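Let's turn to subunit A:
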Amino acid sequence: MIALVLGALIAVAAVVIVALPFIRDNGEPELIDFGSESEEILELIEERDRALAALKELEFDHRTGKVDDEDYRETVGPLRRQAAEALQALDARTGKRSTGEGSAAEDLGEQEHVQGDDHDGDSGRDDVGEPAVDERAHQVAARREPDQRNERERDPEREHDL
Partner candidate 1 sequence: MPDLGRAALVVSFMLALYALVAGTAAAITRQRRMADSARYALIACFGSTAVASGVLVRALVTHDFSYAYVQAHTSRDLKTIYSLTAFWGGEEGSLLLWLLVLTGYAALAVTLNRKLLKDVVVWVVPVIGGIATFFSFMLVAVASPFTTVPRSVDGAGLVPSLQNPYMVAHPPMLYLGYVGLSIPFAFAAGAMLSGHTDERWIIATRRWTLAAWTFLGFGQILGAHWAYVEVGWGGYYAWDPVENAALMPWLAATAFLHSVMIQERKGMLRIWNMVLVALAFELSVFGTFLTRSGVIESIHSFAKSSIGGWFLGFVVASTLFSMALILWRLPLLKARTKLESPLSREATFLYNNLLLVALTLTIFWGEIFPILTQLFTGQQQTMGRPYFDFFLRIFGLPLLLLMGIGPLIAWRRSSARALMKTLRWPIAVALVTGAALIIAGAGSSAPGLIAYTFCAFVLTTIVIEFVRGTRATGSLFQLVARNRRRYGGYIVHASIVLLAIGIVGSSAYGTTKELPLARGQTMTVPGYKLTYASLKDTPSVTETGRSVETRGYLKVSGRFNGTMSTAYVNSSALGISHEVGIHTDWLRGEDLYVILDQVVGNKVYFKVLVKPLVNLIWIAGYVFLFGSLVTLWPDAREQRRLVTRLSLARA
Partner candidate 2 sequence: MARSRRSPARLVIALAIAALLAVFLVYTALSGTTPALQPSNLAGHNGTVSLTGKVIGPVKGDAHLQGGLRFKLHNINGVSPTVPIIYHGSVPDLFEVGRDVNVTGQLQGASFVATALTTKCPSKYTSKA
């Protein structure tokens, strides 16, 4: 007898749980929005992260002596160029989507804010508190970037998530 009652209760509970989303309204849109643009941006983000991670790994390997000076010099140039290109492509893409001048900085600011929390920046953005303006300057003067980046990379406190 108890078994039947409990069984019925479980069945009822199941129905209620399943019906919940139809009954209550949590303010989200009716249709799930994925956005095809997001997929492209995700790819660009992946390329950027890949390029920056490769750079970080090279720095770490060089620091620990696995990669010697000669090989390091050979490899670091192309990797930095790759990273700069990836950053440019990504910023171009996200910059394009802003509606006005203000929002370009906003987008970067948001990127900054989100990555500021990420103070060990596995994406390579270790610059906590770096003003947004500098970033733009980075993209334009790609050649300057490697040196500044180099310094940050050399900081032994940098974590390394592989």
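Quick note on the criterion: contacts are C-beta pairs under 8 Å (C-beta built on N, C-alpha and C of every residue); 3 or more make two chains touch, one makes a residue touch a chain; residues count from 1.
The set was built so that all candidates are chains of the complex that A comes from, given by their letters.
No experiment lies behind these values; they were computed from the predicted model shown.
Q: All of 1 or 2 sit in the same complex as subunit A; which one actually touches it?
A: 1
Q: Where on subunit A is candidate 1 touching in the complex?
A: Residue list for subunit A touching candidate 1: 2-4, 6-8, 10-11, 13-14, 17-22, 28-32, 34-35, 37-39, 41-43, 45-47, 49-50, 53-54, 60, 63-68, 71, 75, 90, 94, 97, 107, 110-111, 114-115, 117-118, 120, 122-123, 156, 159-162.
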